[in-house]
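For subunit A:
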Amino acid sequence: MAQVSLKNIRKVYPNGAEALTPSSFDIGDGEFVVLVGPSGCGKSTLLRMVAGLEEITEGELTINGRVMNDVDPADRDIAMVFQNYALYPHMSVRKNIAYGLKNRKTPKDVIERKVAEAAAMLNLNEYLDRKPSQLSGGQRQRVAMGRAIVRDPALFLFDEPLSNLDAKLRNQMRIEIKALQRRLGVTSIYVTHDQVEAMTMADRIIVMNAGRIEQIGTPAEIYHRPASTFVASFMGAPPMNLISARLDGGRVMINGDTVLAAAEGSGAVTLGIRPEDVVLGAEGSISFHVDIIEELGAHRLLHGRLADQEFTIHVGKDVEAAPGETRIALKSDAITLFHPETGKAL
Partner candidate 1 sequence: EVEITWWHAMGGALGDTVNQIAEDFNASQDDYKITPVFKGTYEETLTAGIAAFRAGEQPNILQVFDAGAATVIGAKGATVPVQDLLQDNGVEFNIEDYISGVRYFYADSDGKMIGMPFNSSSPIMYYNVDALEKAGVTPPKTWEEFQTVTAPALKEAGYIGLSQSHLPWIFTENFHSRHDLPFATNDNGYEGAEGTKILVNNDAMKAHFTAVKDWKDKGFFEWYGTGWSDNQTPFEEGKVAIWLGSSGSFGGLSKKDLPFEFSATFLPYWESVTKEPKQTFIGGAALFAMAGKSDEENKATAAFFEFLTKPETQYMWHRETGYVPITTAAYEMAKADGHYDRAPAAEVGIKQLSLPAGKHTKGYRMGFYVQIRDVMNREYGRILTGETSVEDAFNNIETEANALLERFAKTQN
Partner candidate 2 sequence: MKRAGFTARWLPILLLMPQLVIIAVFFYWPAAHAVQSSFFLQDPFGFGSTFVGLDNYKDLAGNGEYLSIAWFTVIFTVLVTFLSLSIALLLAVKADNVLRGAKTYRTLLMWVYAVAPPVAGFIGLIMFHQSWGPLTELARSIGWDFKLGVNFNDTATAMVIVSVWKQVPVNFIFFLSGLQSIPKSVREAALIDNRSASGRFWDVTFPLLAPTGFFLLITNITYSLFDTFGVIDTMVKGEPGNNPMTLVYKVYVDGFRGNDLGGSSAQSVVLMVLVLALTVFQFRLVERRIHYT
């Protein structure tokens, strides 16, 4: 178990690229923190600095109060699951899992027991003597997990561990990892660019963008109170609708229709609303044109245009809908307003 603290950590690569502007945050004992953000925003860089695989340019990294900047990766008591598993291709599953323990001079019987436990937990019993090349993607993923968990580390690091899996397996593994972390109570940092993973697994989410931290918060905060249009559009599938609106005399207007009655300030504003917070119905105050209906079994997505801007609505499977003109209303308590230029939440 560990508390991890980053103080003004900054990373400049030898070629001069600043992959991370000075950033700070603390992670509590047993907490599960998810780093999300688009490709190239610096997630892996941050994680790799914590792991010790990348030198820290500036700032201080402490784990349980001890400064770790110059400590060897093997001495940080961490376990890491790599995006592409990074299994040792020439070792059997058993050896892969045991390797980290062996190097820590764990007694043979302890190793055996731990490997057996992990294998049982991950349903890998039958595969212990296979080589990684003989496993399917999901099985490999589980071996990578096994290698991490047998170690009982103070800190788990995950770098997009599920991104190579197909959707079905990804769903399944997501639940397993989360359950496992709960059970073991190990502090974890989890990198992903998949917002579903972030939402379902995190205690807290850190949203990054272009080397900066955009927002830190619980999944609900991030989802419902995004700190910027970036966060709003990055989280959620489909993402929050962002529509240009005008704020005028306490009212927010789109194309002349009032959508929200009580707001302060005036001038151009960006209005954000999640597709599921839109109500479809003749009584709605705004007109909306449905172009495509996506049937997703449990619900439907109506893609269309509102005041000539793209707009998506999420409706239950029982709600009647057809392409063409219709009317909608926005749930007023679900509306977030953003500064039209900076994109920051107002």
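Candidates were picked such that all candidates are chains of the complex that A comes from, given by their letters.
Worth pointing out:
Following the convention adopted for this analysis, a contact is a pair of C-beta atoms (placed from the backbone, for glycine too) under 8 Å apart; a residue touches a chain by one contact, two chains touch by 3 or more; residues count from 1.
These numbers were taken from a predicted model, which means no experiment stands behind them.
For subunit A, the touching partner in this complex, chosen from 1 or 2, is 2.
Looking at the complex, you find that subunit A touches candidate 2 at residues 51-53, 72-75, 78-80, 82-84, 86-91, 99-100, 103, 131, 133, 147.
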